[in-house]
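Missing here is one protein chain; the remaining ones are kept as they sit in the complex.
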Amino acid sequence: MIVITQPSVTDERIAEIVAQIEQAGVTAHVSRGTDRTVIGIIGQAAPTLAEHLRQLKGVENVIKISKSYKLASRDFHPEDTVIDIKGVRIGGDNLVIMGGPCAVESAAQIDEIARLVKAAGGQVLRGGAFKPRTGPYSFQGVGVEGLQMMREAGEKHGLLTITEVMTPEYVDICAEHADILQVGTRNMQNFDLLRKLGTIQTPVLLKRGFSSTYDEFLNAAEYILAGGNPNVMLCERGIRTFETYTRNTLDLSAIPVLQGLSHLPVISDPSHGTGRRELVEPMAKASVAAGANGLIIEMHTDPDNSMTGDGVQSLFPDQFAGLLKDLERLAPIVGKKFDTKKEQPEAFAVWQR
Amino acid sequence: MIVITQPSVTDERIAEIVAQIEQAGVTAHVSRGTDRTVIGIIGQAAPTLAEHLRQLKGVENVIKISKSYKLASRDFHPEDTVIDIKGVRIGGDNLVIMGGPCAVESAAQIDEIARLVKAAGGQVLRGGAFKPRTGPYSFQGVGVEGLQMMREAGEKHGLLTITEVMTPEYVDICAEHADILQVGTRNMQNFDLLRKLGTIQTPVLLKRGFSSTYDEFLNAAEYILAGGNPNVMLCERGIRTFETYTRNTLDLSAIPVLQGLSHLPVISDPSHGTGRRELVEPMAKASVAAGANGLIIEMHTDPDNSMTGDGVQSLFPDQFAGLLKDLERLAPIVGKKFDTKKEQPEAFAVWQR
Amino acid sequence: MIVITQPSVTDERIAEIVAQIEQAGVTAHVSRGTDRTVIGIIGQAAPTLAEHLRQLKGVENVIKISKSYKLASRDFHPEDTVIDIKGVRIGGDNLVIMGGPCAVESAAQIDEIARLVKAAGGQVLRGGAFKPRTGPYSFQGVGVEGLQMMREAGEKHGLLTITEVMTPEYVDICAEHADILQVGTRNMQNFDLLRKLGTIQTPVLLKRGFSSTYDEFLNAAEYILAGGNPNVMLCERGIRTFETYTRNTLDLSAIPVLQGLSHLPVISDPSHGTGRRELVEPMAKASVAAGANGLIIEMHTDPDNSMTGDGVQSLFPDQFAGLLKDLERLAPIVGKKFDTKKEQPEAFAVWQR
Partner (left out) sequence: MIVITQPSVTDERIAEIVAQIEQAGVTAHVSRGTDRTVIGIIGQAAPTLAEHLRQLKGVENVIKISKSYKLASRDFHPEDTVIDIKGVRIGGDNLVIMGGPCAVESAAQIDEIARLVKAAGGQVLRGGAFKPRTGPYSFQGVGVEGLQMMREAGEKHGLLTITEVMTPEYVDICAEHADILQVGTRNMQNFDLLRKLGTIQTPVLLKRGFSSTYDEFLNAAEYILAGGNPNVMLCERGIRTFETYTRNTLDLSAIPVLQGLSHLPVISDPSHGTGRRELVEPMAKASVAAGANGLIIEMHTDPDNSMTGDGVQSLFPDQFAGLLKDLERLAPIVGKKFDTKKEQPEAFAVWQR
């Protein structure tokens, strides 16, 4: 951490700032420049010290040199995290494909979609049971029953399942039915939810807030890791920019950036990241080419009549299958393994009834 | 609502789109243009119709002509909403000033600050008992005890109180102690929280999400109104832009825009909106000049040592008092009433013990 | 300037970085931290040194402590710049009002508008003779003839004139006819134009690029100042954000921020900054309350039929006059002088024929 003083600051003021630093149990190292004085801080400071120092008179700026997250940082965990869920490995050189509808609508719907996801080579079935809606008059989801329908479809067809959890109270029931819990973009800084997810071991797919920086994103992951749950995946799903033609701007640079800063797997969501069906396929390929550890894609058998209105960004089943065929050829070029015909892992067979 | 077709669309396809519209119980009105056909929809459509139509083949765009919110709209409620809390009136031509620390730290601290807020002419005491923190290792607040300290300070000095509520479970306990409940920027679309707040009558100050459009903001307010709580204030507190010198970019156009679109009072937060003490005063004045119905301002007796690190944006007590003196002169120029020497309302005296 | 090394960097690598720094004729000051080493640079470095160091192996970041602009900075010029043009003073505690149409359309139009601007208490007549248009098929302005019409109207009614200049070749002809030259938002980083403006003494109103940071804005001003022209005004005119309801987001914090960082006058443009007539008045008042040294406002006698289509943001003459009456009362509250009835300065009378 570095403290930069204002140009006019007196020697006494500097001495007072130094005193405050040393009171915090760390060492101050003063460099007098032409205009400003710079005070370096050496040692492990309390997390609030930066904020405290920034408030002091005579301080122009406080710059953190070390990152504010530790457990999420590659500095302290150089190897890739690989999360093994019933034999499906997420992270490292594996490419994982999650597919399914925005919302579970009925047992027949989710069963048929699960069959198609599996046939195409996907490993995880996605589907929402509770829907956050930006207007109070929209479809809100089918609830716990939907969780059960999805679990049955996943077990029948040999797919893991992922579903969104929106409040701490629903974490346990969702974790009972799904293999992966998804935190939506609007909940990335719902700290109560993050803390609750830190107390369990179920893998979490944490979506980037649509206006969150990489630093804020990794700090949100740190909340879950710090609670004791090491099984976190990061998901880039588009950010808000001035461009409104696409629903969001899918920030693919996030993939190599996050993989550089962190050891956690990075998943891309080209469906929500673009909001337009015709862009899903090129952006899915681009995500894999950029190094993504996986994709989460909306697919629907009848997108024109999806209940959530997200059909506009859902692939048709044949588009989904065609895309996975292309990804099978693309993956090895970027050092990833993906096989649409792969036998399901043994653990899977045991688990599947 | 208007449906715009793709250029190449056939007559049969148009007929199918029209059939879907009429199935929804509304009337379709077809205009064939040079390139594209436009289908106007007349009547009260279900809220999901737009999303459904956008998914159809041959549809290029669906444009909503009417707003998606009703209760929050001035179209349906032309007069200003004025919320009366123990005789303090918020909305219309009243200017209300809310002041206090970011976080309640001790009984003595909040009592002294309450005294200073009242002496300067403020009407509401602000203070956080639970703090949302972007990193897992920061100060998290003093909890329920803080609510009690703040209520006592408010009652003693004749001030209303406002505090942030972050989860549905805390709504009741917060409402028991505070006169106004604040929803923070990260919770603007926490729909469970909004729904819970719709079930009570305690006034709510809803902060704009830092990346939310006016439309999303008013839809969030609609959630609370639709639940049955008409006492909602909107609060502009800065949005995220490419400029990082200020913590946020305080969007003062939001004040006249929201007052035009809605009848709800609009409060400005120049403290969080700038994140820098030296900007609070000019932006507070600018907010009132733009027509704000009130301000919420951080003030601290010892900002250099505030526990949250938000001291960097807190005014000193004399700055706060000087600002209110200036606002007293500024208010009448923009048709607002504000009197730093005003006797407390009678209802207040009754209520105050 | 501070160099921050990567965590893993060796002592030899640090020695090489230090050698590169000392080769540049400045002193290096090494502080070894727990994770990273910080190298402070003391002395006046060449402007390209930061970029050079950032490229070196082992360097994680280079942070500039001093600002990249000097002539525009208040650090080196503590008193406000006041530009005196024929007795009209811009900067310091003066409030200057510039009004007029987006484009000069005819001699009669500009004469009538000049009369109204003067009658309302304005000091400067604005009007465009050449229009930058975002589409190739739009109205492009009336050219040099328009400059003459505007000058005549200004002289007749005792107003200074301001017009936009878009290319270096037009600087001389525009400077011959107008008292102030305006650089539009899209030209803020047109370095050839800035350099040319540095070679004359005619005052320049430099508009902020709609996606430019404060730092970039002040560096653009520095270009003109470095060329030898000290008469520069900064103009906040709205930035591009995710919100599209307003044409731009008028960033009023820019006013106190720029006045803190720089000694140059800061003008606000609430017309282009909002793009909506009903917002001009509140945002004009807010600008003055935030401390603006002046305003530039579009006013038109027949906005419904303006040739540029910017009528949608132009005030009617009576709105303009009413606004100036209010500003006369508002100005003294924020320490500014403005008098709608003020006699024109003597220099003006001489100059006026």
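A, B and C label the chains in the order they appear, each numbered from 1.
One rule holds in what follows: a contact is a pair of C-beta atoms (placed from the backbone, for glycine too) under 8 Å apart; a residue touches a chain by one contact, two chains touch by 3 or more.
None of the values given here were measured: they were computed from a predicted structure.
Across A:Gly58, A:Gly291 or A:Gly322, the single residue that touches the chain missing here is A:Gly291. Within the full complex, the residue among B:Glu22, B:Asp35 or B:Asp318 touching the omitted chain is B:Asp35.
Considering C:Ser66, C:Gln148 or C:Ser211, the position touching the chain not shown turns out to be C:Ser211 (whole complex). Those residues of chain C that touch the chain absent from the view are 47-48, 50-52, 54-57, 68-69, 132-139, 166-168, 186-187, 189-192, 194, 210-211, 216, 219-220, 222-223, 226-227, 240, 303-312. Contacts to the hidden chain, counted on chain A, fall at residues 211, 213-215, 239, 241-246, 249-253, 255-257, 260, 273-274, 278-279, 282-283, 285-291, 326, 329-330, 333-334.
Remark: the residues of chain B touching the chain excluded from display are 2, 4, 7, 29, 31-36, 38, 40-44, 63, 65-66, 75, 240-242, 244.
In this text, only the chains that are shown with their structure count from here on.
The distance from the centre of chain B to the centre of chain C, with each centre set as the mean of the Cα atoms, comes to 32 Å. Note on chain placement: the centre of chain A and the centre of chain C lie 41 Å apart, centres being C-alpha means.
Contacts with at least two other chains are made by residues 240 of chain A.
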